[in-house]
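To start, the structure itself, in structure tokens.
As you look at this complex, bear in mind that one protein chain is not there, while each of the others sits in place.
So, subunit A:
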Amino acid sequence: MKKFVTAVMLLSLLFTLIPSVSGAAAVAPKLYLNGKLLNSNAEPRYVGQSTLVPVRTVSEGLGFNVDWSDKIVNVSDGNNAIVLTINSKTAIVNDREVSLDAPAIADKGTTLVPLRFVSEQLGLNVVWDKLTQSVHLYQQDQPEVPTTPLPDPGTPGGGSDGSGGSPTDPNEGSGGTPGTTPGTGTNATLTAIDFDGLGSIYLSYGGDIGSIKTEVLHNPERIVFDLPNAAFAPLFTPGFNVNESSSLGEIVVDTHASLQKIRYSLYSDKPSTIRVVLDVTAETPVNVVREDGLIRLDVLAPTGPIVPPNTETPPANGIFKVVIDAGHGGKDPGAPAVNGRHEKEFNLAVALKVKALLDKEPKLKGYMTRANDTFIELDGRVKIANDLKADLFVSIHANRASSASVTGTETYYTRANSKEFANIMHKHLVTATGFKDRSVRTANFRVIKYTTMPAVLLEVGYLSNKSDTAALYTEAKQNRIAEEIVAAMKEYLKVK
């Protein structure tokens, strides 16, 4: 109750601040469903660590059935039903009691419910993007097809978790034949694993979990937690994105100084044991905090030297997937060049040259978002790369300023996991163009923000500048640029 009062006080403080703020900190998080922005008249808001949304957003935006009376909110999707009571930290999910981080609240006639809880209970994947203060919800109705069905959670599926050594470890992996059916001696069911984007991992469960076995393993550096006599709940979130049939899942983290990935699996079924593995880049202390129905793992700052992530481990078949995105196209011509041509032409010409070079590389496979003059929305480009589970993404653009004197090459990235690739790419690109080095920069361009693999956007040169343009439209310069783009990919991926 005290917490609630504080929250309300904080909220009222926020509200008094809002009118005087212009262009300052955004107070309400943005909501996206499957990549589309959800517009709502009433804003979502933060209460403590939780995002609360008006019930209208849940019903109109997310399409769930919602009805609410004085104190009670019912939310359902036809299969599952959630009953929330205003100001109560306990909810009822399909007749089962579940505890909440934040209760539903009523504020000035608006009823707000905890977004993550409601979404996850109804099968939506919730991803919090701290950088942009936005919440991404994904419908999981299509079952994920794993590219490499590996039963061992110790083997990364080709991500950037930095495990270079042999992943087989006698202490890890699947014991016996794990499945979704709970094994013998199950006293507890795990309903959710959440990462708050900062440093805390929340394991929510029903029932009893005895003492947790913790183990620190090296090479690669990781911390292992075994939850005895526990099984995954049927509605477990975020689900098993690595291998559904053997209950393997992972959450990739790129906002923490050390934590790279949270992996989980049903490690043993006799007795039923859940294993949670934290992949870290350096020795990192973790505090285990036990609460009723909740285990909190606080991942602190690393104490050991940070081992730089060993870029990419080769995927299972040894071939890296690389997506080349020729910017603009079709009805979107991009910037006009001083020679009367358009940016979309230049982008495609270079992208096709990169693709041709990649076709000669045995260890790289190139994919294009467009191979001719067609228009693709930005989200369409992102989807191509994410669906492929590509290893790298390169978006090719040319720049334009109002002033004709501006010249030079820029490389952009958004996410922390793309920085190293951006640095390597920029070095090569500047070599190829010979233009002024306008440095590696960060920006929230959509294609490099919402892709998940290391991604860069190249502004090769200025089409508003006469000499940049003259060079960029020659065959020889385009070939040089394509060569150096491929060289940068190979250097980053450590491919000879």
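In the analysis below, a residue touches a chain if its C-beta (ideal position, glycine included) is under 8 Å from a C-beta of that chain, and two chains touch if they have at least 3 such contacts; residues count from 1.
In this text, contacts and distances are computed from a predicted model.
Asks: For the complex's missing chain, which UniProt name, "Chemotaxis protein CheW", "Multiple sugar transport system substrate-binding protein", "Cytochrome c oxidase assembly protein CtaG" or "GerMN domain-containing protein"?
Replies: Cross-referencing UniProt, the chain left out corresponds to "GerMN domain-containing protein".
Asks: Hey, which of A:P220, A:G293 or A:G334 is the one touching the hidden chain?
Replies: Answering carefully, the residue with contact to the hidden chain is A:G334.
Asks: From the listed residues A:I92, A:A257, A:I319 or A:V406, report the one that touches the chain absent from this view.
Replies: For the chain that is not drawn, the touching residue is A:V406.
Asks: Could you please point out the subunit A residues that touch the chain left off the display?
Replies: Touch set of subunit A with respect to the missing chain: 21-27, 37, 39, 43, 327-328, 332-336, 342-343, 377-379, 397-403, 405-406, 410, 412, 441, 443-447, 457, 459, 462-463.
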